[in-house]
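Could you have a look at this structure, given as structure tokens, before my questions?
A single protein chain has been omitted; all remaining protein chains appear in their positions.
Going in written order, the chains are labelled A and B, and every chain counts its residues from 1.
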Amino acid sequence: MTTFFLSIALGLLFLMLFSLYRALFGPTVLDRLIGVNAIGSKTVMLLLLIGFLYGRVDMFVDIALAYAFLNFVTVLAASRYFHKRKGLYEESFMD
Amino acid sequence: MDILVVLCLVIGLFFFLGGAIGIIRMPDFYSRLHPAGKLDTLGIFAMVTGLAIYNLHHFSFEALLLSIKMFLIVFFVFLSSPTATHSIVDAGMRAGLRHWTKKKRKG
Partner (left out) sequence: MTVSNNGVAKENGNTRSTFFKSFFSFLITFALMFLTWIVLSGKFDPLLLWLGGISSFLVAYYFYDLLFPAMGSGYIKVFFRFTSYMPWLIWEIVKANFHLLYLAFHPRMKELIDPHIITFKTNLKSDIAITTLANSITLTPGTITVTADSDGVFRVHAIDRKSAESLPGTMLKKVAKVFGEQI
């Protein structure tokens, strides 16, 4: 079962690369925000899997919960920050 | 029982894969939000279900409490993911970002 968990975790890491592409090369700021949000929600899962791999789930569940909170607050704060930003429409044609 | 765990985890990974592919392939920002916000949510739901079942193998009170805690994560994600999605959409709307339609980019 440990090998299976490890392979699932590696698959999640591989999928994070896809989201990282969007976070790095996204045409607008909000695209990058989407990528960061997707990476965060995969990280929550990855933390739980790491907890099972190390046999310390009781500790890692708390970390995952805190990370979910933090991810939510990050996205909310960043999207409030870019509320009134003009010129996003022109930026989206730059690709 | 192990089969159920494996099935749940693989389904969750499949949802995550769909979300990642969707984020890459969708044409514009609004339609990228659809796979990003929600396939990930269901992926977390499926994977946590699998992990909680695996956690309950050696049944004890602590294990039950731990599984409830995992479902607390799912509950929180179910609450927070639409709010985050709505917040990003709102930011895009106020910035005057128009959405992709079929005819516009053809020419």
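In this text, a contact is a pair of C-beta atoms (placed from the backbone, for glycine too) under 8 Å apart; a residue touches a chain by one contact, two chains touch by 3 or more.
All values derive from a computational prediction rather than experimental measurement.
A.B. asks: What chain B residues would touch the chain not displayed?
C.D. replies: Output for chain B: 14-15, 18-19, 21-22, 25-28, 30-31, 33-35, 37-39, 41-42, 62, 65-66, 68-69, 72, 78-79, 81-83, 85-86, 89-90, 93, 99-102.
Everything that follows uses one rule, which is that only the chains that are shown with their structure count from here on.
A.B. asks: If we count contacts the way the header does, which residues on chain B are in touch with chain A in the complex?
C.D. replies: 2, 5-6, 9, 12-13, 16-17, 19-21, 23-24, 28-29, 32-33, 36-37, 40-41, 43-44, 47-48, 51, 54-55, 62, 66, 69-70, 72-73, 76-77, 80-81, 83-84, 87-88, 90-92, 94-98
A.B. asks: Under the touch definition given earlier, write down the residues of chain A that touch chain B in their complex.
C.D. replies: Residue list for chain A touching chain B: 1, 4, 8, 11-12, 15, 18-19, 21-22, 27-28, 30-31, 33-35, 37-38, 41-42, 44-45, 48-49, 52, 57-58, 61-62, 64-65, 68-69, 72, 75-76, 79-80, 82-89, 92.
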